[in-house]
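For this view, one protein chain was removed and the others were kept in their places.
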Amino acid sequence: MFKNMNKKTKNSLITYAIVIAVYIIVEGVVLSGNMSSLLQGLLVPLCTYSLCAVGLNLCVGYLGELSLGHAGFMCIGAFSSAFFSVVMKESIPNDAVRFIIALIIGIVFAALFGFLIAIPVLRLNGDYLAIVTLAFGEIIKNIVNVLYVGHDSTGWHISFQSQQALNLEADGVTYINGAQGITGTPHNSSFTVGVVLILIALFVVYNFTNSRTGRAVMSIRDNQIAAESVGINVRKYKLLVFTISAAIAGAAGVLYAHNLSTLTALPKNFGYNMSIMILVFVVLGGIGNFRGSVIAACILTLLPELLRGLSDYRMLIYAIVLIAMMLFNWAPAAIVFRQKLVAKFRPGKEEI
Amino acid sequence: MKKKVLSLMLVASMAAGLLAGCGSTSASSSSASSSDSAEAEAADGEVFKIGGIGPITGAAAIYGSAVRNAEQIAVDEINAAGGINGYQVALQFEDDEHDAEKSVNAYNTLKDWGMQILAGTVTTTPCIAVTDKTAEDGMFQITPSASSTNVIANDNVFQVCFTDPNQGTASAQYIAEKALGSKIGVIYDSSDVYSSGIYAKFKTEAEAQGLEIVSESAFTADSNTDFSVQLQSAKDAGADLLFLPFYYQQAAIVLKQANDMGYEPTFFGVDGMDGILTLENFDTSLAEGVILLTPFAADATDDLTKSFVAKYEELYGETPNQFAADAYDAIYIIKAAIEAAGVTPDMSVADIGTALKEAITTVTYDGLTGTGMQWEATGEVNKDPKGVVIQNGAYVSID
Partner (left out) sequence: MSFILYLINGISLGSVYAIIALGYTMVYGIAKMLNFAHGDVIMIGSYVSFVTFSQMGMNPILSVALSAVICTILGMVIERVAYKPLRKATSPLAVLITAIGVSYLLQNTALLVFGANPVSFTSVVNLSPLKLADGALVISGTTLVTIVLCLIIMACLMLFIKKTKAGQAMLAVSEDKDAAQLMGINVNATIALTFAIGSGLAAIAGVLLCSAYPTLTPYTGAMPGIKAFTAAVFGGIGSIPGALIGGILLGVIEILGRAYISSQLSDAIVFAVLIIVLLVKPSGILGKQIREKV
């Protein structure tokens, strides 16, 4: 039965199996008490970045458009959901219920912004599209940094100036405090939640790319004019993909926000640097290859942590490893070399 | 097929990465093993394991490096003098790149090493994330330099530095008391927790003191190299005192640009301004007359400061800044608290934490960054900011 299966279905099943197997093994090691605190602490971030990479890969690999603004969508998902969680901490004491609502809010907001941004952005293409998404990401970060939201007996106050400008009464609480962001987000993210989200995201993207819509999207990527000429509504499909992609990044943001008690929009976590980092995961893992994205995100997040022993040299080594991996994976000369190597060890299996 | 090869390659490189990683982790933690096993501690010959976290790569690397260096000096001194209550001290410092998530990773790495007390973290946002974890583990934490009040929300965390509101309020009071200026201009970093925190309190207190703020302008981490606009608007508003609650790298540019445009108000800085005189190749004449509130001045003449500065310069080839001084004090404060509480390294992390957080409120400590320092149970330090003015390229006390 397995043999008769569609190659793509098989591929997706293998991916689910790998994720579930890794989950079971990891949980087993954690329960047996053999996992270091460092690795345990890294489990949620690994899920966060894997999720983001899957989301971006849909945009880069299937839509063929380079987005450098995905950290911005993560930022929106993170802030909207963390805001909800902090405000509703007392009103909804049940962690699971509150987190699920927060998750939905984060995803919806990220998707909404993705949709709104996509409307103008998708008129452009290539590197111009990339720079405009980067610009949107930076704008989001900049605005979040000057956003002040508070609540008191007279209602909600919002300011883009300063905390004083909120004019809160004495009983007022500032929820989003400009550059200081949101503090006191409940710690609701866990490895299980992360893995479930990854599985859902993979399920969505695999089914999407194997569907009629997915094929339409790929036809746009491969040749937009030809796709248009056979009556495919290019604009509609592009919007759809971009929105889904942003929504997945938003889910990653929710996971990120509920893993740390403090949330600020710094250049480091939600700036273009992060967008680029996510792109690195996608390209290194293989454009259009979701399984690769997850694996690459895991490796590149683990690598600097595992290199801690090298102290001052660790980021230098990380950079060198990154360049070497790229050359090895992508350089035509290296690919030929690898094929020769494969042919040597597995004679008769040279079709590539 | 191509994808298969690719994923194979990835798996291979991952395996290589993991192996390399394992090699290095085992190397670094060869002197310790897991956190809760008492026998491992005994095998180590009964040492207090103090951890430090801070940025030693990335744009904030200067602060983390200073803290790491100074903590090392303090620990070496203590060990050379026979340790704390006869126990030696081990220090391990981890990089967090000034990122909350990386900071938690660093904390977990240290936990794997067997850390019992945390002397960190250096910067505020990562510190808030880490305090959550130390509270869970009941670990005693003292931060040299994370100054937001959010840092000390949990009762196991203490600060060596002033809180941001404290600095903002003190600055406004100081200006009003000494009548340093009547029309005040403020430039602050709206993307930075430290700077915007001080600015917020300064503004409130300045109004209470009847000071007139005639110009307020901000900058962000992404546009922190050009201040011509902010200076021009302060100049146009006729500000005769310019309050600069941010770090010295930017302050150096502000001073130069103000000089270029011929604008000469009184400049008033906070503790982040400290370090400006030792900025390599900085023209100190630009800083002439700058007033700042700082707990530490590297050219103070007391013996403690002199010996610390000399040692730091000898070992690291640069003059220590206020972060280094706070960190040096942090280690000695831990020592004082341990001595007061009488804890021993074979106790559990949570027990040490409980004992130390009570003991520290009874400690009175004289150090580099203040004399007669005492701690509230809230975690805040009581010490007086010192006003200094820069004259002939050196800090001179104006109190």
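Residue numbering begins at 1 within each chain, and the chains themselves are lettered A and B in the order written.
Going forward, a residue touches a chain if its C-beta (ideal position, glycine included) is under 8 Å from a C-beta of that chain, and two chains touch if they have at least 3 such contacts.
Small disclaimer: the values here were computed from a predicted structure and weren't measured.
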{"item": "Omitted-chain contact residue, chosen from A:19, A:132 or A:232", "value": "A:132"}
{"item": "Candidates B:213, B:253, B:350 or B:363 - the one touching the absent chain", "value": "B:253"}
{"item": "From B:46, B:76 or B:222, residue that would touch the chain that is not displayed", "value": "B:222"}
{"item": "Hidden-chain contact residue, picked from the options B:212, B:283 or B:339", "value": "B:283"}
{"item": "Positions on chain B where the hidden chain makes contact", "value": "56-59, 61-62, 64-65, 190, 217-220, 222-223, 225-226, 228-230, 232-233, 236, 249-250, 252-253, 256, 260-262, 279-283, 318"}
{"item": "Missing-partner contacts on chain A, residue numbers", "value": "60, 66, 120, 123-125, 127-128, 131-132, 134-136, 138-139, 142-143, 145-146, 160-161, 223-226, 272, 276, 279-280, 283-284, 287, 312-313, 315-316, 318-320, 322-323, 326-327, 329-334"}
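Keep in mind that, in the parts below, only the chains that are shown with their structure count from here on.
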{"item": "Contact footprint of chain B on chain A as seen in their complex", "value": "36-42, 45, 138, 142, 145-146, 162-164, 178-181, 183-184, 187, 256, 259-262, 264, 266-269, 271, 284-286, 289, 291-292, 295-296, 298-299, 302-303, 305-312, 314-315, 321, 325, 328-329, 338-339, 342, 351-352"}
{"item": "Contact footprint of chain A on chain B as seen in their complex", "value": "1-3, 5-7, 9-11, 13-14, 17-18, 20-25, 27-28, 34-35, 56-58, 94-95, 97-101, 104-109, 111-112, 125, 128-129, 131-132, 148, 150, 153, 189-193, 195-197, 199-200, 203-204, 218, 220-222"}
